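Only a single protein chain was left out; the remaining protein chains are all shown in position.
Should a chain be cited, it is by its letter among A, B and C, assigned in written order, with residues numbered from 1 in that chain.
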Amino acid sequence: MTDAPALSPQRLRHAYRQMRLIREFEERLHVEIATGEIPGFTHLYAGQEAVAVGVCEQLGDGDYIVSTHRGHGHCIAKGCDVLGMMKEIYGRRDGLCKGKGGSMHIADTSKGMLGANAIVGGGPPIAVGAAIACKIRGNRQVSVAFGGDGSANQGTVFEAMNMAVVLKAPVIFVMENNGYSEHTGAAYAIGSCDLAGRARGFGMPAECIDGADFFAVYEAMGRAVARAHRGEGPTTLEAAITRFYGHFEGDPQNYRAKDEVARHRRTMDCLQRFRARVEADGSVAIADLDAIDAEATDLIDRAVREARAAPAPVEADLYTDVYIQY
Amino acid sequence: MTDAPALSPQRLRHAYRQMRLIREFEERLHVEIATGEIPGFTHLYAGQEAVAVGVCEQLGDGDYIVSTHRGHGHCIAKGCDVLGMMKEIYGRRDGLCKGKGGSMHIADTSKGMLGANAIVGGGPPIAVGAAIACKIRGNRQVSVAFGGDGSANQGTVFEAMNMAVVLKAPVIFVMENNGYSEHTGAAYAIGSCDLAGRARGFGMPAECIDGADFFAVYEAMGRAVARAHRGEGPTTLEAAITRFYGHFEGDPQNYRAKDEVARHRRTMDCLQRFRARVEADGSVAIADLDAIDAEATDLIDRAVREARAAPAPVEADLYTDVYIQY
Amino acid sequence: MSQLSMRDALNQALHQEMARDERVIVLGEDVSGGAGGSSGEREASGGIFGVTKGLLPRFGDQRVIDTPISESAIIGAAAGAALAGLRPVAELMFADFVGVCLDQIYNQIAKFRYMFGGRSTCPVVIRMAMGAGMNMGPQHSQSIYAMLTAVPGLKVVVPSNARDAKGLLIEAIRDDDPVVFFEHKALYPRKGEVPEEPYTVPFGEAGLLREGEHVTVVALARMVPFAEKAIDALVKEGITCDLIDPRTTSPLDIDTILESVEGTGRLVIVDESPPRCSFAADVASMVAEKAFGALKRPIIQVTPPHTPVPFAPALERLYVPGPPRIEAAIRQAMARAT
Partner (left out) sequence: MSQLSMRDALNQALHQEMARDERVIVLGEDVSGGAGGSSGEREASGGIFGVTKGLLPRFGDQRVIDTPISESAIIGAAAGAALAGLRPVAELMFADFVGVCLDQIYNQIAKFRYMFGGRSTCPVVIRMAMGAGMNMGPQHSQSIYAMLTAVPGLKVVVPSNARDAKGLLIEAIRDDDPVVFFEHKALYPRKGEVPEEPYTVPFGEAGLLREGEHVTVVALARMVPFAEKAIDALVKEGITCDLIDPRTTSPLDIDTILESVEGTGRLVIVDESPPRCSFAADVASMVAEKAFGALKRPIIQVTPPHTPVPFAPALERLYVPGPPRIEAAIRQAMARAT
């Protein structure tokens, strides 16, 4: 808490709203995907909301993030329009990416959201580049690379980490360790079983945090941003977290113990824990949170309704947006 | 010394011979390249001999190594024919690779030498694969990946290290830190300024050794091989060393202090230090070493003579050796 | 002879070859799956596309190796294992991922034999799933066989049906040269007659799937069933075509194509990858040089536009050359006749 000033009630409500919106978005997608109406394959972020929101609540539109194949939460947390996102996921013409990218490529550079990414490890080098721009401008902007435990084994991520240290780039590597890459456990795929330790090996400070605790994430991120602002370069945050659903929708999850998700839903639900904490310290009225929940449900209802009704792209769209001029 | 039995006089003479042969080979190339007679560009290993030889004296033909663009020393240490090597470097038809590869691609798989490599970081993943083969055969073979300080920043190397730990592959990563990658200092390009520490971050033991001390390299390598034999997986050896010449022949070396190489030649010459040590403990007669020096000079003379006289490849050779059958 | 999906045909080939030759190993991400999972159950996956199912329980984790997400290390490890005497079959999952490991494919594996003066072999098979049609978006739907067909030292296989797929994969595993093996995602569930016993389909021998007089049609992978549809629809109008499935783009059986064009004088090439420097262009250029005299009409290429693969189903359907576009191209080849 020392590093970050206590959050005002409306900041707290905003943070809660963002987490709830992500949860609602994903829970609803889980239902709609089952109907077969949504094309492609989708990776849900439900369970990890406190990481995206705890990080992005420390950022402004001028700051940058790069995301992953599991990007919906990062997009919402960075301020992407949920209606445009839902339409994109439905493959609609007025989706955020005109239906050309889909779930794994949602982006809004005007919001500093430099794209979800369907290539594991594709994002971190891009985040370093955005950080170079921040550094040259000298305007206290920072850049964030979200990534999973599995992505941490991609060489591109190591290159990005070392280069960030060499260039003292203001970038924060947020490693969301949800225990699995697809159907393989992190305990197997990460030789050292210690992402933070690996990052320290590259010469940057690294903190391990409880990814289900918004406040822990928010405060650690505050320290990382402060370091970047002091010109001390990159930081890694390893967030222990879990995903409430399969790797992608339709994943039978045989690699998980029968009770694992249920147990995590009881103990690692960032929304429940946020509610418990603010109820305890009285910083926000529970009624306000209930109201936010209702709003979120309505907004997502509307998003799905509009996405269903929205027009599909037309043949002319097939040839556009490849080049600015060719 | 505890790990490695004291070396017999003839083993010592053999080690010295290998180091001298490499030095002679490279010093002579330095002279011949200046005449313009040798095609392409060449990276000399002179100064680093104790690393290649200290490592390879712990290996047999059944063990594997992968090398780099600076590969002559590794090739000689692993038993490649110096006459065939010299012819290859001259681009001759009966060169070790029929003149098709050249200095940066010398290989002899029958000797377990899986190739020099002109792609920085190309080798380590290949070494992990050879180690997988060793592990499956369960025949106590090991695999070695030689690499420089600069190569240590290539993502492929990190991937190889992590995978080796995950698979407990019997591979030893020998990082020859000669202080430079091309014209850039390791102090700049390696954020942590600590290759061994980075390797430890991946979950494997790493030792820092004096690369100019044959005995230090040999004994550390003995410990690494013993670990591999015990099924404990990979080890990294970071050898502090220097190169006596430029990055490639013709490099003006403006990045180096005027006296740097001279100083290193005085203090970091593995041959002088080997001589001093065996003279002190009397394990080998200096006269024997002088005789070895003379032999080496003769052999390299002959290699250059034969390479000069050897025939160039002919047009028919242009189309062969791409496929076994096509 | 039983009806098998291409997925099961490929799986059968892997089982039979691993049983036959203990040097054959399989490695890749989730080829088994389950390692380090909380259920303790191994083979939680059997491959994202199910092609490696049953291999781990049968052959063990020394020969069926789950890897971290480290494609350069996966392909590089396959290369090193092959140089050391094994016969690795590496799975890259999506072909689009060549971007993170191309060096090991095109600078290392493809060139070892040549660079080393013919003194080594690198019998690696690299399997990868290709193609559009499942709305997987721009980074999971590409058909990049042209990029690898262009690389001297590689052999490239692009099967169109279950029967060929099994025989070609067994051939690939037994081949002493490196082989890149493309599997079209949309063809995995497609069934065909597949002999139970092991057999090989030789490289560099095209399949002639339809015989006709008027037009030569060349197609690969998913474009083959689409071309069959188009061709069969035209028969009632008296337009008949040779349909040639090269099966391997490197080596390429150009002779069968040239022979056919000598007879028809008309060539339509159907290719799922964008038009520039493509396989379609490759075939067209060879015919324009070697069968020029026989050509009665311009060579027609049916390809997607010069754009990435779109996500939206409405666009992806338009992007992929389908039977109607192929039919139109064949008509065009005829029409110009008058």
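General remarks:
In this text, a residue touches a chain if its C-beta (ideal position, glycine included) is under 8 Å from a C-beta of that chain, and two chains touch if they have at least 3 such contacts.
Quick caveat: nothing in here was measured; it's all calculated off a predicted structure.
For the omitted chain, the shown partners it touches in the full complex are A, B, C. In the complete complex, the hidden chain is touched by one of C:Tyr106, C:Phe181 or C:Phe203, namely C:Tyr106. Of the listed positions C:Ile257, C:Val287 or C:Ala314, the one in contact with the omitted chain in the full complex is C:Val287.
The chain omitted from view is touched by exactly one of B:Gln154, B:Asn177 or B:Thr236, namely B:Gln154.
Interface note: of B:Arg17, B:His43, B:Lys78 or B:Arg92, the residue touching the hidden chain in the full complex is B:Arg92.
Of the listed residues B:Cys75, B:Ala186 or B:Cys208, the one in contact with the hidden chain in the full complex is B:Ala186.
In the full complex, the hidden chain is touched by chain A at residues 64, 66, 95-101, 105, 107-110, 114-115, 117, 119, 122, 124-136, 143, 155-156, 159-160, 162-163, 166-167, 320-326. Although one chain is not displayed, chain C still touches it through residues 72, 96-100, 102-107, 110-111, 114-115, 137-139, 146-147, 149-150, 152-153, 250, 252, 273-274, 276-282, 284-290, 292-293, 295, 297-301, 305-308, 310.
Touching residues on chain B toward the chain that is not drawn are 39-41, 91-93, 95, 97, 99-105, 117-121, 150-151, 153-156, 179-190, 253-258, 260, 312-315, 317-319, 322.
Note that in this section only the chains that are shown with their structure count from here on.
Averaging C-alpha coordinates per chain and comparing to chain C, the farthest chain turns out to be B.
Distance between chain B and chain C, defined via averaged C-alpha coordinates, is recorded as 40 Å.
Each chain gets one centre point, the mean of its Cα atoms, and the points for chain A and chain B are 45 Å apart. Of all residues in chain C, those touching 2 or more other chains are 67-68, 70, 72-73, listed in ascending order. Contact with two or more other chains is made by residues 155-156, 159, 162-163, 166 of chain B.
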